[in-house]
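Reading through the structure tokens given below for one structure.
A single protein chain has been omitted from the complex, and every remaining protein chain is retained in its original position.
Let's look at subunit A:
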Amino acid sequence: MVSKTLNAPNGYKVRISLKTALGEDAYEWNQSEMFFFQATMAFAMRRHFQMETYNVDNIILCVQTSRVSFWFVVTSPDNTTMLIPKADVEKAVRMSRHRINNAFLLSDRTLEFLGIYPTLAAPVNPDTPPWLIVFGVVIGAVCVGIIALLISSLLQKRRKEKGMTEDGQDEEDMQVKGVENGINLDGTYNRGFTDDDRFTKL
């Protein structure tokens, strides 16, 4: 049976999805729950209009289905033939939406008032976007790394230059002694066999 759309200009359709919201812990939707709903709506109307006269009888329910959906209209407490306009009902619901949801352990998505859209949560805008913080950390580390690198290469260079001027003589001896397989040979090297005269002197 396709769900009907009532010609009810001042009524709202409510749809409840208990199993989606609560799964195993879903309670049964029965007449007592319907009564609870009427009471909650009456509370919402009282809260919005700040009139203590709204009662359970002012909330009229109809077309209940096993989906769990139904229509409701709100009558004025002074005159039961007069219906409260849709816009006012909407404002009342919006004001107490959070309380209504919590009463039934449901959420905006599982307790739907068709036609009343949930207000979107305001986006949380932190002062500094979090990514800039991480970026700052990484770039800081990189800069420190670059500086360390440049300093270490400068120090190495200076050490090399110092080493060259101080023991230039010793270095030459080392080369000439011959480093075979990384082991310094003992003994004196016979300079007669050095090939520092590769080219015949003319």
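Operating definition for what follows: contacts are C-beta pairs under 8 Å (C-beta built on N, C-alpha and C of every residue); 3 or more make two chains touch, one makes a residue touch a chain; residues count from 1.
Simple rule for what comes next: contacts and distances are computed from a predicted model.
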### Query
One chain is missing here; what is its name in UniProt, given the choices "Dynein light chain roadblock", "Transporter", "Septin" or "Metal tolerance protein C2"?
"Transporter"
### Query
In the complete assembly, which of A:Leu6, A:Cys62, A:Leu150 or A:Met164 touches the absent chain?
A:Leu150
## Note on the structure
Missing-chain contact among A:Ser66, A:Asn79 or A:Thr128 belongs to A:Ser66
### Query
What is the set of subunit A residues that contact the non-displayed chain in the whole complex?
1-3, 15, 17-20, 65-69, 120-123, 130-135, 138-139, 142-143, 145-146, 149-150, 153, 157, 179-182, 195, 197-200
